[in-house]
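Take this structure first; my questions come after.
One protein chain is absent from this view; the other protein chains keep their places.
Let's turn to chain A:
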Amino acid sequence: MSDPADPEAAPLSATHPDQPRDFVAPGADRDFAGERLTVDPAGARALLDARLIAAHAAGDTARLVTLYAEAGDSSEAAGDAAAAAFYRTHAYVFALQSGDSRAEELHRWLLREGREE
């Protein structure tokens, strides 16, 4: 397992290279500038990607579970079952890796959807 990288050094995205890692609180509906994330789905996606990239770079598996699970939830809310399964698969994998108890619930959902064994 890799050591958590220095959060200061973790890359975010091309558009916001200098933002701190947690510039959007988990579950927040506004970004760092106070703008609503939902008014710009592409922007919201970019922010999620940035948070994921930072968590991947830091090797922060607990945060990866959280972020991928959130992405799964919002995909489901938006009626995109395929995207929900994709994100929840990732949440499940990182939960397995880190011994996170959320693995069981994610597994149950994937199983129900016919996507797991």
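Heads up, the rule we're going with is that a residue touches a chain if its C-beta (ideal position, glycine included) is under 8 Å from a C-beta of that chain, and two chains touch if they have at least 3 such contacts; residues count from 1.
Everything below uses one rule, namely that contacts and distances are computed from a predicted model.
Asker: Refer to UniProt and select, among "Cytochrome-c peroxidase", "ABC transporter permease", "Aromatic ring-hydroxylating dioxygenase subunit alpha" or "Quinoprotein dehydrogenase-associated SoxYZ-like carrier", the name of the complex member that is left out.
Answerer: Going by its UniProt entry, the chain not pictured is "Aromatic ring-hydroxylating dioxygenase subunit alpha".
Asker: Touching the missing chain, which residues of chain A?
Answerer: With respect to the unshown chain, the touching residues of chain A are 1, 82-86, 88-90, 92-93, 96-99, 103, 110, 114-117.
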